[in-house]
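One structure is given below, represented as structure tokens, and several questions about it will come after.
One protein chain is absent from this view; the other protein chains keep their places.
Now for subunit A:
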Amino acid sequence: MVLNNIEQLIEKYNNGETSLKEEQQLKEYFKQETVALHLEMYKPMFVYFAASQKETFTKEVSLNSSKNHFFAWISMAAVAVLMLGLYLQSPLTAQGDLGTHEDPELAFLEVKKSLELISTHFNQGASSINYLNEVENTTSLIFKK
């Protein structure tokens, strides 16, 4: 009875006359473990169709490509501005106040003053290690013997 129905459906199916509902019926029928022997060749067909339906698209698609371009351009512009800024900035800082004097007289005095300062400090430092000479004297006494 059921088989008869399936046979009719198969006939219609092969002629491309089945509705989607009827095809669903066929799919259900061939899902079973055992089918009528003379219909067995249809089984892999329907099993394959059912299996194929389950295949899915898993790859990620990024839709932000246009936005990314925008950010790329922005960052490029930022880098350009930064470089330009550095380029313009560097000579300015080099020209900053270094204590340069226009008048040679004044400059000479300034240099003298700073050199004196260095010399006094240096002598101070040197005098504080004078006692090391004592060590030198003693060791030379010992080693001369």
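Note that in this section a residue touches a chain if its C-beta (ideal position, glycine included) is under 8 Å from a C-beta of that chain, and two chains touch if they have at least 3 such contacts; residues count from 1.
Methods note: contacts and distances are computed from a predicted model.
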Task: Hidden subunit of the complex - UniProt protein name among "Nitrogen fixation protein NifU", "N-methylhydantoinase B", "RNA polymerase sigma factor" or "Protein FixA" - done: "RNA polymerase sigma factor"
Task: Which residue of A:F49, A:F70 or A:F108 touches the chain not shown here - done: A:F49
Task: Option touching the unshown chain, where A:V2, A:L20, A:L86 or A:V135 are the choices - done: A:L20
Task: In subunit A, positions touching the absent partner - done: 13-17, 20, 23, 40-45, 47-49, 51-53, 55-57, 59, 61, 63, 65
